[in-house]
Each structure stands twice: as C-alpha cells, then as structure tokens.
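Handing you this structure, nothing more for now.
Excluded from the complex is one protein chain; the other protein chains are retained at their positions.
Residue numbering begins at 1 within each chain, and the chains themselves are lettered A, B and C in the order written.
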Amino acid sequence: MRNVVVEDAAAAVEGIKDGDTVMMGGFGGAGLPLGVVKAVLDRRVRDLTLISNNAGSTEDDLSLWFEARIVRKIVCSYPRSAKQFAEQYRAGTVELELVPQGTLVERIRAGGAGLGGFLSPVGVGTVFADGKEKIVVDGREFILELPLHADFAFVKGHLADTLGNVTYNKTARNHCAVMATAGRTVAVEVDRVVNVGDLDPEAIVTPCIFVDRVFARSSR
Amino acid sequence: MRNVVVEDAAAAVEGIKDGDTVMMGGFGGAGLPLGVVKAVLDRRVRDLTLISNNAGSTEDDLSLWFEARIVRKIVCSYPRSAKQFAEQYRAGTVELELVPQGTLVERIRAGGAGLGGFLSPVGVGTVFADGKEKIVVDGREFILELPLHADFAFVKGHLADTLGNVTYNKTARNHCAVMATAGRTVAVEVDRVVNVGDLDPEAIVTPCIFVDRVFARSSR
Amino acid sequence: MIPLSRDALARMVALHLPQEGFVNLGIGAPTHVADYLPEGSGVILHSENGVLNVGPKPAAGEEDWDLINAGKMPISLRTGGSYFDSSLSFAMMRGGHLDVAVLGAFQVSKAGDLANWTTGDNGSPPGIGGAIDLAVGAKSIWVMMDHTTKDGRSRIVERCGYPLTARGVVTRIFTNLCIIEVTEDGLAVRALLDGLAIEALRDRTEAPLRVMGDSLTITQDGSVA
Partner (left out) sequence: MIPLSRDALARMVALHLPQEGFVNLGIGAPTHVADYLPEGSGVILHSENGVLNVGPKPAAGEEDWDLINAGKMPISLRTGGSYFDSSLSFAMMRGGHLDVAVLGAFQVSKAGDLANWTTGDNGSPPGIGGAIDLAVGAKSIWVMMDHTTKDGRSRIVERCGYPLTARGVVTRIFTNLCIIEVTEDGLAVRALLDGLAIEALRDRTEAPLRVMGDSLTITQDGSVA
C-alpha cells in the first residue's frame, strides 16, 4: 500500500536545488513548517524564489533564509516586521513581488487546479494593476491574474496518515491547504503520523493525491 | 443569537418568483434537496433558470419541474436519462446551456468568490469554445469562462446548527458546498438540525456566513 | 473639546455594528472594537486567516499559537465557530459575504477612496495583506481613524496623496471627532463630538463637509444620541 512517510525534514526536502521555486505555508508562525525551514538551510541551496504570505519576523523562522541569503525573490502579501528581509530589501539584494493576500491564495489555487488565470476585481485603479492585462466583463473592469506553480510546496499539517491524507490545526490551515495542491513535490510536516483509517473521511482537508511526502515534526 | 432555522421547505423557498435563477445541489439524487423541489412546485413560479448538474431522471426529482414546465432554461453538464427534460428539449420548449462539469463548478465558485471569470483549458478546440473569448497565456490557449450567480441556491446538507453551519454526507457534498457560496439567498435542507457547538469547528464545510435558511427534511 | 480616546472611538464603532452582522475588524486599532460589542449583539467576527466567530483574547499563559487573528495575536473561538483555509476565507471577503469591514486608514477622500496600506515613503518594504480584498469585497467599508495626523493635517482629503487601496469604497468614517457618511453628494456629518462646532471640524478637514439634517451628538464615552 502507498506509504509516503519519510524519516525527517532532510528527507522531505530531498531534491531541492538552486533556482527552485518553493511555496512555504503559514500565516505568521501558524502553518509554517519549521523543520523544513532548517532542512532547506542545511542543503545550502541558493537563488530560491519563495512564495509565502510573510517574510519571517525576527525569530527562528523564514528570516533565517534571508539571513543566509538563499532567496533571490519573494512573492508575498505582507513582508512587514521582517528585519532580515527588510535589510536585504533596502540593500537591493532581494526582489519583492507584492501580491494582495486573496490574490496570492487564488493564484496558487489556480496553479493547483489547472487554470490559466482568473479575473480579479482586487487592485483595479491601484498600483497592483500596473503592467497587468485589464479585461472588462459586463462593464466592470478586472485584472487578469496568472497562476503560481512551484517545484516544492512545504506546509505544516496536524495529522497525516501513511497514505498522505492530511488535517490541519485551527488557523494553521491558512495557505497550507491550497499550497498542497500546487507544488510539483508536496511535503507536509505534521505533529503526528497516524494509521490509515484513523482520520475521518469527512474531515480530511488535503486528500492524499496531492501529497508526496509526510514527516513528523521532531519533538526536539 | 443568530438563528436561521425555518419551519419547513415552504418557508425555505419564500420569496422565489417568476424568472428567478435557481441553483440546485446534487449529483443524481445525492445532495438534491427534495423537499425544496416540491416546495418550489407548490409556489407555481414559472420561467426559472435552473443551474444543476443534472436534469432529473424519471423519478421523483427535478423531472417534476420539467413536467410542470416551470423551467425556461437549464445550465447543466449532464442532462441525460432525463425523460421529461428530453421531451421538452425535443419540443424546443426549454433552452439548454451545456457546460463541462468542472467548468460548471468553477463558474459557480467564481460567482461566490467575487471573481470576474477564469481561464480554462477545458473545451479548447471543441464546440465548448464556440462564442467564447480566447486568451493566450505563455503560448497556451485558454477559454474565458464567466461566473454564475443565482437568486436562490438550494442544497442538501447532513447536519446544520442553528447559526447555519453545515456538514454534508459522503458524496452528497458534491456541488452543494460551492453552490452554498453563490446564491443571494442560500437555503439548506438537512437531515437534522443540531445545537450550536455540536459541530466540530474543523469539520464544518459551509460556515454559517453563507447560509440564510436551514430546515430539517421531513421524515414523511 | 477633548477628542475621543481610542477606547471611546472603538466603543462608538461597536455600538453601530448591525445586530447579528458578519464583521471583519482588520488588524491593529479596529480589532479593539471587539472589546465593546454590546451584550447580545450577535455580531460574528471573521478573521482573514481562516476563522469565523472569533472570541476574546485568551488569558495569559493560555495562548495557542495555532489560533491567531489576522494581526497574528492569539484569540479564542466562540461556540459555533469554524476554521477554513485562506481560499474560502478570501471568497467570503471578495465575494461580498461580509456585512461590514472596519479598517484603519491613512487617508480617505471625499469620493470614498481609501489609502491604508502604505505612505509610500522610505525604504521599508511595503505590505498589503488582506486589506485590499476587504476594501473591495465587504458590503460596507467603515474607516476608523484619528481625524488628523499627529502634526494636525486632515486625513479626510479632496484626493488621496498616498497610494490607493481601492477607489470609492468607503461608506462611513468614524474619527475621534465625528461620524461622516460618504454619499453620492459628498461627505455628510452624521454625528459631531459634543462641544465641537461644525466650523471647527471644517477647519480640521480638507474635504468639504455638509451636515445631515438630523445630525447627532457624540459624548465623551463614544455614545451617540
């Protein structure tokens, strides 16, 4: 039977390479796969394109990636309160694509769902419309927004069974559920791996078809 | 405290009028709010635009609406094995807009999510592309598909609390969850109404913000 | 005349929220409106990171960092609450399912244009978050802010000088001096702080103001009568 459980974070990030595009789940610390953050650092990759709602803070989080200068570009909605990112942003050593949060989520969803894009009312008449195609439907103007894909999507779940079905914990679900549909390789860091059959079929949020790797967060 | 429970199907369809657009949940019989089917018939409305995956069969289902000739147009993916609909289709007394099922669902979702449309790869090079705008992104051709909205969305849930939070039963979830986001008035027929607090916050599929009316299916 | 305190301003907004309405309080100052919801208001609070029926801040030591609001502050869940992913959360916002969003602002124009995400200055990285989705999607957009900047310049302007969040979306402005409705005929004062003359308000306001016929008086605790 299918079994996607891998030993640890290092195994979960196997294959990541310079220049890859990486989605990282989380809204603040909730939903951020912290074991993955460190395992990617250990791989000493460079020039990543990072798709994430935030850019870390001053803590033990994505700020480590900016400190280590492994991110070339971030696609993000709210890179505030992020000391290390801000320093590099001011120095011009990292590129920022600022995307309204709902548009960010929807672009990721479009990538996972095989859509070519969508028409958004968000940003019309603002700088967020600059350089984008405008399409008028029934007299109302929309912006054409394009899908986002990634080589890897890393998210934090609550429970996963060995097949790869995943549940989330409270507001840690946030961007994780959508990102889990949009990575070529999807790896989920969970609090606990359970047996097949332990999860309620009605309450599984990410069905196993989307999931390639699962590992239990180390208790260290 | 908010309480959206109404007495019966008749109360759930209150306000429906000639010419309205109505979404009906269900894939076959699963997810079809049968009490609503009959209550709408009792209202003697006419000229409805019906958005539904199917057009009934030969049973006690949406075929009753075609028998009673209250549908002017149906937007549908699979109106097969539908005797009463087929008769009227052949007679030219009902209009059919045939939509691939995934596109149908996505158009409903776009309506509920406030999007102006989306770019679909489905139907390119087929009759389903006829008359629709084509948009090329990165050298690949897509069809611009437009959102669907409705005056009423009627779906079948499993449990609802009095606030209007809803769960579904097995494959009866189908189109119901998306339709529940896209009606100006959303009414849910459920097996049982439960107290606030009885539903697991992690397992609620349709949060109460989308739901205007809930009623328990009669056991008759 | 003493301008309303932050607490009184939050209370004034809270008293205006529709009974049993679905409301998003953005981040920062507007989130304090939650502390002043009248008993039995039935208001249901949404937070954009995927939660409906937000409850009060947990007691110290009881925080669950998987249960936070859009400002990344620990919250609790009220009975009847639900969790969902960001995609459904923004469908609620963009799709017009929220009755009211209460947002902070740097500037609001006489046409209801909103500027609340960046002052465009300096080299700090900008952040937009979900403010723009709320501004475009909620049925009513209320702004809650100080009437003037710290150095006395009007935040209610002819035309926003800061980068826009959305055009023509604000329907009502609550400041520490007054309540203003944004109408097709421009800005109309609905309520004025007790002891403040309309001319004194106009002095502090760049955009033209008219006074509604049945305008009300705001007392120091944020009550309006």
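Assume a residue touches a chain if its C-beta (ideal position, glycine included) is under 8 Å from a C-beta of that chain, and two chains touch if they have at least 3 such contacts.
As the structure is a computational prediction, the values presented were derived from the model and not from experiment.
Asks: Quick check: which displayed chains does the absent chain contact?
Replies: Even though it is not drawn, that chain still touches A, B.
Asks: Given that one chain is not shown, which residue among B:71, B:105 or B:163 touches it?
Replies: Candidates B:71, B:105 or B:163; residue touching the omitted chain: B:105.
Asks: One chain isn't shown here. Among A:113, A:135 or A:148, which residue touches it?
Replies: Spelled out, the listed residue whose C-beta touches the missing chain is A:113.
Asks: Taking the full complex into account, find the residue in B:9, B:55 or B:71 that is in contact with the omitted chain.
Replies: From the options B:9, B:55 or B:71, the contact with the absent chain belongs to B:55.
Asks: Touching the hidden chain in the full complex, which residues of subunit A are there? Just list them.
Replies: Touching the chain left out of view, subunit A contributes residues 1-2, 109, 111-115, 161, 163, 165, 181, 196-197, 199, 201-202, 204, 207-210.
Asks: Just the residue numbers, please: which parts of subunit B touch the chain that's not shown?
Replies: 27-31, 53, 55, 77-80, 82, 85-86, 89-90, 96, 98-103, 105-106, 109, 120-128, 168-178, 205
Following the convention adopted for this analysis, only the chains that are shown with their structure count from here on.
Asks: Taking each chain's centre as the mean of its CA atoms, which one is most distant from subunit C?
Replies: Chain B.
Asks: As a quick test, compute the distance in whole Å between the mean CA positions of subunit A and subunit C.
Replies: One centre to the other, that is 30 Å.
Asks: Can you work out the whole-Å distance between the CA centroids of subunit B and subunit C?
Replies: Computed value for the inter-centroid distance: 35 Å.
Asks: What are the residues of subunit C that contact at least two other chains?
Replies: Subunit C, residues with two or more chain partners: 77, 83-84, 90, 93-94, 136-137.
Asks: Quick check on subunit A: which residues sit in contact with 2+ other chains?
Replies: Subunit A, residues with two or more chain partners: 106, 120-121, 168, 170.
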